[in-house]
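One protein chain is absent from this view; the other protein chains keep their places.
Chain nomenclature is as follows: A and B, assigned in order of appearance, with residue numbering initiated at 1 for each chain independently.
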Amino acid sequence: MLDLVGTLVFALSGGLLGTRRGLDLFGVLVLAFVTAVAGGIMRDLLIGAVPPASIATWQPLTISVAGGLLAFRFSGWLDRLRSPVLFFDAAGLGVFAVTGTQKALDYGLDPIMAAVLGMLSGIGGGMVRDVLTAQVPCVLRSEIYAVAALAGAALVAIGPRLGLSPAAVLLPGAALCVFLRMMAIYRGWSLPSARSKARAPETDIR
Amino acid sequence: MLDLVGTLVFALSGGLLGTRRGLDLFGVLVLAFVTAVAGGIMRDLLIGAVPPASIATWQPLTISVAGGLLAFRFSGWLDRLRSPVLFFDAAGLGVFAVTGTQKALDYGLDPIMAAVLGMLSGIGGGMVRDVLTAQVPCVLRSEIYAVAALAGAALVAIGPRLGLSPAAVLLPGAALCVFLRMMAIYRGWSLPSARSKARAPETDIR
Partner (left out) sequence: MLDLVGTLVFALSGGLLGTRRGLDLFGVLVLAFVTAVAGGIMRDLLIGAVPPASIATWQPLTISVAGGLLAFRFSGWLDRLRSPVLFFDAAGLGVFAVTGTQKALDYGLDPIMAAVLGMLSGIGGGMVRDVLTAQVPCVLRSEIYAVAALAGAALVAIGPRLGLSPAAVLLPGAALCVFLRMMAIYRGWSLPSARSKARAPETDIR
């Protein structure tokens, strides 16, 4: 169930970006679908789960198309709803990160790499979305995004080592991811960057 | 046979773009090869046909290199031949879309996703070509391109349900794709886009 919510929210985010960039209706739908499923597809190809879950059935496609149509039709209205969209996006990130980690563990990957693949499940769709619209993936640039996904994924990967059942760590993992992401948005939490390092000396001189 | 024509035409389109962008000879050849095979490789990875057909033998490479060399040597001449090149490109799109759909069906995918993968076989090469030259894939932006591929692919995917033999739908599917694409080019058929929506009010005011 949560997976479908994540798919819809990511499709909305891809569809909104495509609409803003002036793509035609079909381009918007393609971008919505790619954003929703690319992360999971990368993970599935890397762990050998072929055909990937998002390709094996038509539900992810249907949900993505619905999300893309909503974004195309109501883009102005959705742009004003910035806060709920950011919250849902964080929720989608958290859900994909924890379920992706769980699936990688099920396929026998060691916990560290399973957490990395869980993170990839969460951030991969957005990366492909940004590359297709010819910009540096926002996940690389600023705000805590990939780190939030990794933190949630790590909790799920470490859980079994601490004797916790998988079900017991999935929700806390997703919640941790959402919490970190919300803090980054509303409190401005961020990581150091070379640009801020470069700016520091100038500030000292004044 | 038709598959080889599609490979050659797509290699020409990649090679021409690379030449226009001032890539060196080897860059042109790489771009020609990638444009010709990326769509089929994505499809093969997603359905589990490993190693992909374009990697398993050296014919696609040879044809792509030939196409890239032609594009590099005769780029001025080919640029003037715009109409035939567009027609061959549409033919390549149609061929890849229907053969890709057929292969996905053979690997047991359901008809809807098989059509999507057929479309991907047709448009994937051009998408990678455009991403590697740092532009938004033209397939997302304008004119009917992916839709034409999807229409042809859908015909092939639905065929067996209507009791038609695969061979009976392959050519009509490719022809439908070429027809839609030609209409988009010569009659200006297109899908709605957010930009045209945005422009509409201005036009009304005048």
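Keep this in mind: contacts are C-beta pairs under 8 Å (C-beta built on N, C-alpha and C of every residue); 3 or more make two chains touch, one makes a residue touch a chain.
Remember, it's a predicted structure, so these values are computed and weren't measured experimentally.
J.: For a quick check of understanding: of A:4, A:81 or A:140, which residue touches the chain that isn't displayed?
T.: A:140
J.: Just to verify: which one of B:5, B:45, B:112 or B:175 makes contact with the chain not shown?
T.: B:45
J.: Using the touch definition up top, pick the residue from A:61, A:117 or A:185 that touches the left-out chain.
T.: Reading the full complex, the residue touching the unseen chain is A:117.
J.: Pick out the residues on chain A that sit against the missing chain.
T.: Missing-chain contacts on chain A: residues 45-48, 107, 109-110, 112-113, 116-117, 127, 131, 134-137, 139-142, 144, 146-147, 190-195, 198.
J.: Can you list, in ascending order, the chain B residues touching the missing chain?
T.: With respect to the unshown chain, the touching residues of chain B are 18-28, 30-31, 41, 45, 50-52, 55-58, 61, 72, 75, 131-134.
Assume only the chains that are shown with their structure count from here on.
J.: When the centre of a chain is set as the mean of its C-alpha atoms, what distance in Å lies between chain A and chain B?
T.: About 29 Å separates the centre of chain A from that of chain B.
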